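For this view, one protein chain was removed and the others were kept in their places.
Chain IDs A, B and C follow the sequence of writing; residue 1 opens each chain.
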Amino acid sequence: MKTSHASATAQRESSQAPLQPRGGLLDVSALPSFAFSHRSLMWWSTAGLMAIEGAVFALAVVTMLFLRVHAPAWPLSGQLPPALLWGTLNTLVMLSSVVPNHWTKRAAEALDLRGARRGMVVCLGWAAVFLVVRVLEFRALNCRWDDDAYGSIVWMLMGLHTAHLVTDFVDSSVLAAVLYRMPLALRRFVDVSENCLYWDFVVLSWLPLYAAVYWLPRMGAS
Amino acid sequence: MNASTSGGWQDALLAHGPQAAQVLDLWRITLAVCTLVFALVLLALLVALWRAPRGTHETAPQIAPDDRKPLRRVGVAIAASTLLLLALLVGSVVTDRALAQLGLRDALHIELTGHQWWWSIHYDDPDPSRTFDTANELHLPLGRPAILTLRSGDVIHSVWMPSLAGKKDLIPGRTTTLTLRADRAGLYRGQCAEFCGAQHAWMALPVSVDEPARFDAWADAQRATAKPPGDELARRGQRLVLGGDCVMCHAIRGTDAGARQGPDLTHLAARGTLGAGTLPNDASHLAAWVSNPAAHKPGVNMPSATFSPDDLQAVVAYLRSLQ
Amino acid sequence: MNVHETLDRTWRDPGGFVGWFCAVNHKTIGLRFIATTFVFFAAAGALALVMRLQLARPRNDVIGPDLYNQLFTVHGTTMMFLFAVPVMQAMATYLLPLMLGSRSIAFPRLNAYAYWIYLFGCLMLYAALFCGAGPDAGWFSYVPLAGPDYSPGKRSDFWAQLITFSEMSGLLESIVIIATILKLRAPGMALHRIPLFAWAMLVTSFMVMFAMPSVMFASTALITDRLVGTHFFNPAEGGDALLWQHLFWFFGHPEVYFIFIPALGFMSQIIATFSRRPVVGYAAMVLSLIATAFMSFGLWVHHMFATNLPELGKAFFTAMSLMIALPTALQIFCWLATLATGRLVLKTPLLYVLAFFFILVLGGLSGVMLGMVPLDLQVHDTYFVVAHLHYVLIGGAVFPLIGAIYYWFPKFSGRLLDERVGKLQFWLFFIGFNLTFFPMHLLGLRGMPRRVYTYPAGMGWEGMNLLATVGAFVIALSVVLLVANVVRSVLRGTAAGDNPWGAGSLEWATSSPPSAGNFVHPPVVHGREPLWEPGAQPAVVAGLADDRREVLVTSVIDAQPDHRAIFPTPSPWPFVSAAATTLLFVASIFTPWAVVWASIPVALAVIAWFWPSVRETLAEKLLERSP
Partner (left out) sequence: MTRADALMVAMPGLVLAAAMLGGCEREQRRFDPATPPPMAGETIRQERNAYDVSQGKRLFRWYNCSGCHAGGGGGIGPPLIDARWRYGGETSQIVQSILHGRPGGMPAFAGRIPDEQAWKIAAYVRSMSGQLRTDVAANRGDALSSGPPESRRSREEIALDPTRPASASIAASAVSGAQR
């Protein structure tokens, strides 16, 4: 084992040197075994995913604008714009889900197991609601994906976001199940807190998509 | 037979029109600058290799060398590179402007449409009776600017006549234009430059640049409908062609044949090549082409005709009569 | 038993048949990853040889247009998506934890999963090729040619799904690499001290994150157009063929740079070691990497100059295309200064680095030409571009990469590669390369378009094409020599020792090959070239468990010790999940409903992957300590 103060030459002969490091030690045994927020590795993977998926959403919206600019009318072939009711309702449901989501986050970061469990369950309830409403949204889009490019991009945006709702719902339920299982490693609280972060992302990323899907077709001809 | 299908200038370094010439000038300047830069970098490298002392992996490394002097030199080099790049940028923009400012007074209007794997060409004219269609061979009057309106019938193609001008894409759902002028009479060769499927390689566009008088003669000949066949053999050939499957895709103006899926055959015999530059256009190759196009251009959309040998002879005689 | 053995047992991958699929150690995965990428490099090279044979003579008929188009498509797709990008990430997977003084890479299971996904993608593409369903619309798959109307069958769907495979792998690797570089550095290795290769990989990974989604989105739109009849690219229904080109090149141009930038990292490591001094201008090097990354997102349109574009746009993209030469020029000048002021050790790795100055500079200059609209309109889509891109990618990435193989092979295997064979192999490669690709510049100017399966005689192209074909076989010979050299030294190469080159970075501070846990005592860092600097205290980290997979996590900016994380153990689930994902991707080529039903096995496998085992949790709780 080499240490950092041997010269290049010393390096080579010391390759068979005894293990015991020369020089002082940096003792890290007193450090915690997990940490929240950007101190934790989990945060970085979540942030990475959010960056990637955020980029996908952004590109999808840009694509819609690109097609819209080149289109004589929007919707293209005289379809009605998507019905506002369910989409708007769902937007409100999602936004409101941010509240219990943040209780959960706070509870998790206080290592409060009962709070975290309750929070996760409540959030899942919310998720169930907006998944159901999402189905109604699809039925009120007033277009098919194979009508024209307008229908295609509308369904693409909705599909992309719904995929996120579903995956987030699934991994939240798995995480909730883990919380009810003993023994429980404390770093699961980090997972809960990151899950909440991702939840916020899924909700907030909906807002531009909502505008693009529901309001762009209502903004008249260009 | 190869030589005759490859006839014509297809070379960006042989510029016979203002568009290509301006690019060629820019190319010469850029080449000079880049060669200079390349030489200097290599020189610097050689000097470094020559000056620097040799060492081995045991040589004690310099840990915190004083890099102010080398960094100053790096700074100078970067400043120089920036200036050169700016010069090239100016050159590029100026040339681009010049290309856009080709004089277009009494320009010839031509619609060029790309298909897998051939070109349909429509010569436009204010007087509708003077417009006409042809295919796979472009004729330009010497010294007169031409405006090519480019469209695609299927996938993206790109028309490139290196000795006359840079290339331009033919994009389905869009219209692009290419303006050029040929200042030297002779035979040129263009080619599709955007990959367009199985026969991208055999989608050539022979270009003939002629004195205005000759061009007008050619245009008048093209405007005319097909002459009725002279001899008996050709007449039989005509019956076979018009009664067979050729007319499902091809047009021969002056007959019932009016389909537009394949090249216009009204003046087929006046063209230099068959299959968009695949084969030279003479009797023997024509017979070979008609009886099995795919043997020469695998993937071509033209089916092989099943004529008996003497029927084939008659068909060829008729097609050869379409001057 | 001593700490060595305990540590080794803790971090070793399980043996045996099943164990082989459970491996998560970054060195195991890294070596498999590197080996796989080179296998497909060789495969795509073989395809190129067949193409060169076909082009050796005019009107040649070694192969017909249908096969030729599949070959050049698969060649390009493989080289870009299955070799050039992954091989850099593969090298990083192996090297980064060692360079940064860590016991593991971040998210080792995710890393394994990314490898399996990549491997299955490769297998799918070549399976398709071998049964005549190889994609044939070019590596860029322009619509409408690659679209539903003009590409019957499943050829283009295999291409689109291959993109999904390789981009998924690439994106996951970028997360792994960013987390490793930012959170798993040795104490004291502040941002201004991390090795330039790590900087290059960090920058690259951020680029990957923002560029790859573009092509993933595009290929998804392509496959829905083909499979369920959407109209993204159908002009008749409001779609647009140019939309594809914008999306593709918004990824495609940065991609060139995330092949090139890691290679710049290799350059810096090798040049420093073989001129016995740190690279001149560390800060300048880092800044130019970052500048390149940002600028590379601003020049995708220079691939589309021949479509109709607004004048202003053209000027802007020309300017960007020229100016991006500056950051690279800056690095080249810094390296020249380093060589000039160093003490040179002329070994094979350095030879490959010196070749970079010849080939890459040529390629960069032809790139400047291509960035100028008027010149581009002449040489775009001709053999001039073929020459340019091979000068940039082979000169800019493959030469440094092979140099890097010569440089790090001792660390991988504990044995040196043979110098004499190495030098011979280098010269063959260098000469063969220029023989093959230099004439192509002229071919392009003399009017020869790209992607033609044959050409008429009498165009003045015969000689240069023949020359290129000969050169291609010289390159092939050189690659064979490289393989032979590797095999030979694995069998009986001279033992390398820990630090055969007397290098200064941390990967050389441990044994060759490194033990499963990388460092018995993770080092503490006090400068940029830790092994070159006189010892400062403290020298090493103590207090990490050696019977648990415990890793020290440090802070992002100044790498202060932050906490001790427990890392996951070997597991079969990454492999199973990858297999399930593969089922989903391949099945969805044939039926859209696969996206629904095939997602069930994927979900199950991933849940099983993350489900904590009681035994491990109990063990973990022993070391647990709240902040």
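Methods note: contacts are C-beta pairs under 8 Å (C-beta built on N, C-alpha and C of every residue); 3 or more make two chains touch, one makes a residue touch a chain.
Everything quoted here is computed from the prediction, not taken from an experiment.
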Would you mind listing the shown chains in contact with the chain that isn't displayed? A, B, C
Identified contact with the non-displayed chain, of C:D66, C:E462 or C:D558: C:D66
Sole touch to the unshown chain from C:L55, C:A128 or C:L322: residue C:A128
Given the contact definition stated above, which residue among B:Q261, B:S284 or B:Q323 touches the chain not shown here? B:Q261
Touch with the missing chain holds, among B:G186, B:G272 or B:G299, for B:G299
If I consider the whole complex, including the chain that's not displayed, which of C:H231, C:K411 or C:R564 touches that chain? C:H231
Could you list which residues of chain C touch the chain missing from the display? 15-17, 20-21, 64, 66, 123-124, 126-128, 130-133, 144, 147-150, 152-155, 225-229, 231, 233-237, 590-591
List the residues of chain A that touch the chain left out of this view. 146-148
What residue numbers in chain B mark contact with the hidden partner chain? 154, 172, 198, 243-245, 247-249, 256-261, 292-295, 298-304, 306
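Definition applied: only the chains that are shown with their structure count from here on.
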Measuring between Cα centroids, what's the chain most distant from chain B? A
Using C-alpha atoms only, the most centrally placed chain is C
Between chain A and chain C, what's the gap in Å when you average each chain's C-alpha atoms? 27
What whole-number Å value describes the gap between the mean CA coordinates of chain A and chain B? 51
Sequence positions of chain C contacting 2 or more other chains: 239-240, 500, 502-504, 532-534
Set of chain B residues in contact with two or more other chains: 57-58, 60-61
Chain C touches which residues of chain A in the complex? 1-9, 11-12, 15, 19, 21-36, 38-41, 44-45, 48-49, 51-53, 55-56, 59-60, 63, 66-67, 70-71, 76-77, 111, 145-153, 155-156, 170, 174, 178, 181, 183-188
What residues of chain C sit close enough to touch chain B in their complex? 58-59, 64-66, 69, 137-138, 142, 144-145, 149-150, 235-236, 239-242, 273, 275-278, 280-281, 284, 306-308, 311, 314-315, 318-319, 322-323, 325-326, 329-330, 332-334, 336-346, 354, 357-358, 361-362, 365-366, 368-369, 372-382, 445-447, 449-460, 500-504, 527, 529, 532-534
Okay, in this complex, where on chain C does chain A touch? 2-4, 106-107, 110, 171, 174-175, 178-179, 182-183, 187, 209-210, 212-214, 216-217, 220-221, 224-225, 228-232, 234, 237-240, 243, 246-247, 250, 497-500, 502-504, 508-511, 519-521, 523-526, 530-544, 552-553, 555-556, 561-566, 603, 607, 610-612, 614, 617-618, 620-621, 623-627
